[in-house]
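For this depiction, one protein chain was excluded, whereas all remaining protein chains were kept in their positions.
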Amino acid sequence: MKKFLTVFLVLAMALALLAGCGSTGDGGGGGEDSDVIRIGVFEPLTGANAAGGEIEVRGIELAHEYLGDLLGKKVELVKVDNKSDAVEAATAASRLVENEKVDIVLGSWGSTLSIAGGDAFKNSQTVAIAASATNPNVTLGNDYYYRICFLDPFQGTVLANYAYKTMGATKVGIIYETSNDYAVGLRNFFKNSYEELGGEIVAEAMYQTNDQDFNSQLMTVMAEKPDVIFAPGNYTEAALIMKQARALGYDDIKFLGGDTWETPPLIEVGGEAVEGCVITTFFDPDAPLNDMTTTFVELYREKYNEDPAAFTALGFDVYLTAYKAIEAAGSTDSEAIREALKTLEVEGCTGSIRFDENGDAIKDTAILKTVQDGKFTFLDTVKID
Amino acid sequence: MIKVENLCVNYGGIEAVKDISFEVPEGEIVTLIGANGAGKSTTLRTITGLVKARSGSIKYMGEEILGKDTVSIVSKGITLVPEGRRIFPDLTVLENLKVGAYLRKDSLEEDIEWVYSLFPRLQERHWQLGGTLSGGEQQMLAVGRALMSRPKIMMMDEPSLGLAPLVVKDIFDIIKEINKRGVTILLIEQNANMALHTADQGYVMETGRITLSGTGKELLENSAVKEAYLGK
Amino acid sequence: MSKESKSPYLPATTQKHKGLSRTLSIVVLAAFAVFLYMANSGKILGSYELRIIRLCGVYAIAALSMNLVNGFTGQFSLGQAGFMAIGAYVTSLFIIPTAQKTAMYYVEPIAPWVESLQAPFIVALIIGGLVAALAAFLIGFPVLRLRGDYLAIATLGFSEIIRIFITNMIPITNGSLGLKNIPDTANVWWTTIAVAIVVIFMLRLMKTSYGRSFKAIRDDDVAAEAMGISLFRHKMLSFVIGGFLAGISGGLLASVVGAITPIYFRFTLAYEILLIVVLGGQGSITGSVVGACILTVAREWLRFMDNGFSIGPLTVPPIAGMRMLVFSILLMIIILFYRRGLFGSNEFSWAGLLRVIKSIPQGIKRLFTRKAKAEGGGS
Amino acid sequence: MSVLTTKGATMRFGGVVAVDDLNIEVERGEIVALIGPNGAGKTTAFNMITGVYTPTEGDVLFNKDGGKDMRTITGKRPDLITKMGIARTFQNIRLFGEMTVLDNVMIAQHLHIKSGLFGAVIGWPRYYKEERRMKDGALALLERVGLLEEAYELSTSLPYGKQRRLEIARALATEPSLLLLDEPAAGMNPTETLELTEFVRQIRDEFDLTVLLIEHHMQIVMDISDRIYVLDFGKTIARGTPEEIQNNERVIEAYLGVADVD
Partner (left out) sequence: MSAITSDMLLQSLANAITLGSLYALVAIGYTMVYGILRLINFAHGEIFMMSMYFAFYFVTAAMLPWYLAFLFAIACTGILGIIIERAAYRPLREAPRISLLISSIGVSYLLQNLAVVLFSGIQKQFPPVAMFQDVITIANVRIQKLSIYVPLITAVLVIVLLYLVNKTKIGMAMRASSKDFETSRLMGINVNRVIAVTFCIGSVLAAVGAIMWGLKYPKIEPYVGTLPGLKCFIAAVIGGIGNIKGAVIGALLLGFIEIFIVLFFPALSGYKDAFAFVALIVILLVRPSGLVGEKIANKV
């Protein structure tokens, strides 16, 4: 049995080796003069962030199908899984630029993963554009990393303004995810802006990624009688927090959250409990900002028979931005693309996109949404000067 | 009843049993005596399928049982009272007896009565956990447990181990009693004296080999045996 | 391999082959060094391949650290991830330039004493290892009294506690935001030399009286104690050295990856290292190194599976995660059928390699004859 | 000139009294046997002496050179007791299975080592000297017990009798003054047994040892021992010279089995 297995394994490995060589051989011909343009997709397809990665990839794929050839060449997507793991991300990034010889990289969901890949892009001088990585550290000190989403400080300010000015809340309680860099950052920016405006953070409670029970956090925060609870973090935990709040009888408390909440599962999991929560976002299928929004929503509905998530829209836009940049540059040369990105203005489905000298998207408008009747509904547009 | 031929067993990296042959005729008491580590236990364990043999043959009523698994060997009517008694400490006395009859589906009443009549102490303590019994009581329980399967042949591994002399005597009396009821007995013992007095047939094992054989009486008289195992 | 070349009791053949083996080893190692030298200067390999080689080194050291405790001393510890985390964080904090540190800690300001930490890489690496060793020392006091799976879960628990503390001590560790811009000092040379030093250290250690004592504790702790070996002291030595090596591998990892967060150091990391040790063979130093290389390379190499592939007529569509599935199936096969791993508790030797190569054709032949027999006999 | 004395040493496990009020005294240079039926508490007594168990009551006293000045070793760690000069073998041979015969012996010399771990790894001259001495000592010991030719073989590949001898050699390597042998003849054939008796006597003289042994093999016991203690159910039921023991009624009854049943 064991001998048999050994030989079988050796043979299987040999076959697989052949298969492996075959498949890399197909893709090995990238580079300047080839007749395909290779766009790397650097996303977590497995691991803890797989859901986010997949949601973004859907948008990227949709845009890829929609936009077709570029500079008269075929465009090929090269997806590499970074496994939601910093070490794998660094290797995957390296692989994209070194072996797959992609011309430009899109992604990744999760700022940590983007940061881990950043060095590889910088060192190989390959332009990378993140769709949703909102952590300032992603583009900080990296000339080759761009992003099309707004930053956490901006989002924090928007939310603080909305809470203080529009909702008239003077007391806010915060429940945030300590093991999530995004949530920790957003809570910080929110807190700063809100206290600057004159509001008071009356209570704070923390939880860890994958926690399931938030009753104690809710009770300690609610004991201070806040007007609003701000709960930055993943949508899954957020849905559970709101659900458990309602179950505890806190029927009137309003919840505020960031862009990560805007996914269908928030409503699926949270059900009635999430009604009335307010979030910042950059996209609303029902409030088209431009033609591109309409096109995107139609395409998505046709393919998936549901409404797209905001991150899918960002995925769409990140591909669009890359496409337009290469088009404007007229080549896949990194420096040319970077030159083009300086002046490029892309009309994406999440609004117009321009870049500042850090490589961050210049956005002054955020959309506020609420959940009404089991749907994300447009609430307001907020502009910050 | 059991016929062992040219049995060789490797156990724990050592050649524990080297080409032994012996026979257990139906209805008799046969004993294997020898020092610690002579390979007696390994032989019994091989018969019950707990240890795999390297070569040889073990026939039970003409049927080859070498290589069969323990459960099917036990189901044929072979039972082993293991060395150190190995009763189940967390089971009550009654449960220990019932486990002995695990393969049987019929009523156990009669057999439990019989065991109780052989060992009245067990009846007194039927609700106690096996682990709380004294050594002698545990040995009784182990024998009783083995009887519950209505064995045709009962093998016993050092039944006198660690028991007070009086208890040992009791145990051997009961072994004879059981034998009279038609159960063939294969006994291994360090207590050569006791074993040879009880047995119809005896074999002496030394470092994995059978060096002597004969009736119990013959062996008792044998000067080599006397010197080696009786200390005189 | 034996230390005693003059002994008259060694089989003659061993002595004859010994010179040849040694020459062969030197030649191969020299060739490897030349290869690395050229590779490091960017002549042969790209940074992707280099990164994989560096990771191999990092994991090899981590695996050796676990092997020392688990394979050689027989103490089943799953705390490696925690020690690696300590090593990674300490090393990083010493080598990230001050200005970049200040910028990174935007949630809560960095503790001033952390901000001022600066040291050359090698010093930082050693400090990282020492701090991890200190942690191992402190943890060792309570847990080394436990044995078997109880020890495993206690160490796993401590490793998680370390991680939770790193997540929450924001002024020192920057919490879940992690650290980035960790200088890329640990190039191929660094990692390979580190592996070489650790391998030589381990090989030497295992030949000393201390190494023998570790193995004695593994084989039979009661007998070892009866022979005058202090169990606690030696378990502790092994555990602390293991902690030190894990810390070093963590520090190297931080430098190779350039960015670390607490999440990476979950207890599942210890599982992966354990699988390397099992693959290479518990109690085999060269086995751990080879195991680390195979696993790291295989994980990358299997990437093609994620994009769909075809073997002959069989076409598998692209499914994310396929590669990890195949990978874990292969691991299960090794765990179940090759329990002693590639090397068992032996070390690599040319003679062994030769034997394996020689046996392959025979194995294939036997495979077919067996098949034929099976078809004919049906049993 | 007592080397080892136990004073009322008692060991209970839960409700069971494994050894009850053990009082033995071993004089320097003696060979003393501890006999009794299986389960009589002999090995437990060994375990109390060597520190594996801490006696529930009573004391164990030891003096390396023999004399009035006895120090208590009750409850000390086994390795410390070994360092003080008590070595043992085990009933169910406990060799270090994955190591060579030579390494097995060298491990037992580890307690004498003075170099630290790093000195050893780096190879300080002092460690080299120590290693050399350990090795020479181990080889000499192996030669003495007749295992030199197997020095580089795996310890568990030896036949039973040789494994027993290796265990004794290993115990001797700790340089004890008191050697405890737990059933050294178990599993040996008559010739080997005979050799063993002679061997134990020789090493006693050669290494200036005191020997305490557990043995079932009456021939050896009667042959070798200066004095004998008989245990039964944890209690010491007799003590004396071999002749005295052989003629002791209680011993015959308890240990040798009920001699005449019918």
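Every chain is named by a letter (A, B, C and D) in the order it is written, and numbering of its residues begins at 1.
FYI, a residue touches a chain if its C-beta (ideal position, glycine included) is under 8 Å from a C-beta of that chain, and two chains touch if they have at least 3 such contacts.
Source: prediction; values computed, not measured.
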Worksheet item: Looking at the whole complex, which of C:L50, C:I110 or C:V143 touches the chain that is not displayed?
Response: C:V143
Practice prompt. Looking beyond the chains shown, say which of C:F165, C:F232 or C:W350 touches the absent one.
Written response: C:F165
Worksheet item: Looking at the whole complex, which of A:F121, A:Y207 or A:F255 touches the chain that is not displayed?
Response: A:Y207
Fill in: Selected from B:G34, B:G100 or B:G202 as touching the chain missing from the view
B:G100
Worksheet, complete the sentence: Missing-chain contacts on chain C, rising order, are 76, 142-143, 145-146, 148-150, 152-154, 157-158, 160-161, 164-165, 167-168, 222, 267-268, 271, 274-275, 278, 319-322, 324-325, 327-329, 331-332, 335-337, 339
Discussion item. Residue by residue, what part of chain B touches the chain that was omitted?
Written reply: 48-50, 70-71, 74-75, 79-80, 82, 86, 88-91, 95, 98-100, 102-103, 145, 149
Worksheet item: Can you list where chain A touches the absent chain?
Response: 44-51, 53-55, 178, 203-208, 210-213, 215-217, 219-221, 223-224, 236, 239-240, 246-249, 265, 268-269, 271
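The definition used in the following text is that only the chains that are shown with their structure count from here on.
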Worksheet item: Using CA atom means as chain centres, which chain is nearest the centre of all the protein shown?
Response: C
Practice prompt. Mind checking the centre-to-centre distance between chain A and chain B? Centres are C-alpha means, answer in whole Å.
Written response: 73
Discussion item. How many angstrom lie between the centres of chain C and chain D, each centre taken as the mean Cα position?
Written reply: 41
Item to complete: Name the shape of the chain contact graph, picking from line, ring, star, complete and other.
Response: line
Response to the item:
The chain pairs that touch are A-C, B-D, C-D
Worksheet item: Taking the complex as given, what residues does chain C use to touch chain A?
Response: 46-49, 51-52, 55, 100, 103-104, 106-108, 164, 167-168, 170, 175-178, 180-181, 184, 253, 256-264, 300-304, 306-307, 309-312, 318, 320-321, 323-324, 330, 333, 337-338, 360, 363-364, 366-367, 370
Item to complete: Sort out for me which residues of chain B touch chain D in the complex.
Response: 13-14, 35-38, 132, 135, 158, 160-165, 168-169, 172, 190-194, 197-198, 206-207, 227-228, 230-232
Worksheet entry | Touching residues (chain side chain D, partner chain C) in the complex | 50, 52, 77-80, 82-83, 87-88, 90, 94-99, 103, 106-111, 113, 117, 120-123, 127, 130-131, 134-135, 148-149, 151-152, 170-171, 173-174
